[in-house]
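Below you'll find the structure I mean.
What you see is the complex with one protein chain gone and the rest in place.
After this line comes chain A, so read on.
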Amino acid sequence: MFRIFKWFLPVFFGLLLLFILELILQKTNVPNYIIPLPSQVIDVLLSDWETILQNSYTTLTEWLIGIILAILLGLFLSICSFNSKLFHSIISPLLIISQSIPYLVFTPILMIWFGLGIAPKVILVVLTCSFPISLVLQNDLLEAKKEYHLVVEMLYIKPVNAFIHIYLPYALPGFFNALKISVSYSFGSAALAELMGSESGLGVYLLRSQATYRTDKMIAAVLIIVIISITSTSLVSLIRKKVVFWKTAKH
């Protein structure tokens, strides 16, 4: 009950703003190609939904494959660096530096190597997501070892069991936080990469609408991207809540 109420006011406020905007735009002579009426955008969503859906499907596929590969790669890197001090000392500084690289600028090069299909976008998503995930994961795994290795030694727990039952669960909250940030960020990256050249996708839809000055279509596409980003982060939060069910004891 309280949750619904919490959302009621902001949503109502947003709708009110749109309504006022609609009224103002109708009274004034701002051309449609500069600012379209909110009702026109809704109209695009209702009439052109099939094309939008097809294009969203492409972008979603690139993004989901990318995320899954990024999680696997991130996990692999952090397990390696957890088990080998040498590997950790090599990879850790690189991962930290990698945080400052704007991967989007690699897209044109990736396109030369991998073509106009989904491959360069998938790789871009993997690049943007896997490094923050593995960075956080390996830090948390090492922190877990620091906190709990005494117990592991005390109870003579085998290394594999210690990893699965103790170190990995300890690192899960951090993993989900990293995933949450990368997930929302990477969907935008995938769409932006499509702007630079692609066969289909929300980026392509955006580009085509721009070429014909269909600002209403562009806003509709942007709206879809925003909605998917928000939904994905909320979904990750929801999964996090289900998986990380425990509270750290106060003592």
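The criterion applied here is as follows: a contact is a pair of C-beta atoms (placed from the backbone, for glycine too) under 8 Å apart; a residue touches a chain by one contact, two chains touch by 3 or more; residues count from 1.
Just so we're on the same page, contacts and distances are computed from a predicted model.
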Listed names "ATP-binding cassette domain-containing protein", "ATP-dependent Lhr-like helicase", "histidine kinase" or "Cation/acetate symporter", with the criterion being the UniProt name of the chain not displayed: "ATP-binding cassette domain-containing protein"
Touching residue (missing chain; options A:Leu9, A:Leu46, A:Leu86 or A:Leu150): A:Leu150
Hidden partner chain, residues of chain A it touches: 147-148, 150-151, 153-157, 161, 165-166, 169-170, 244-251
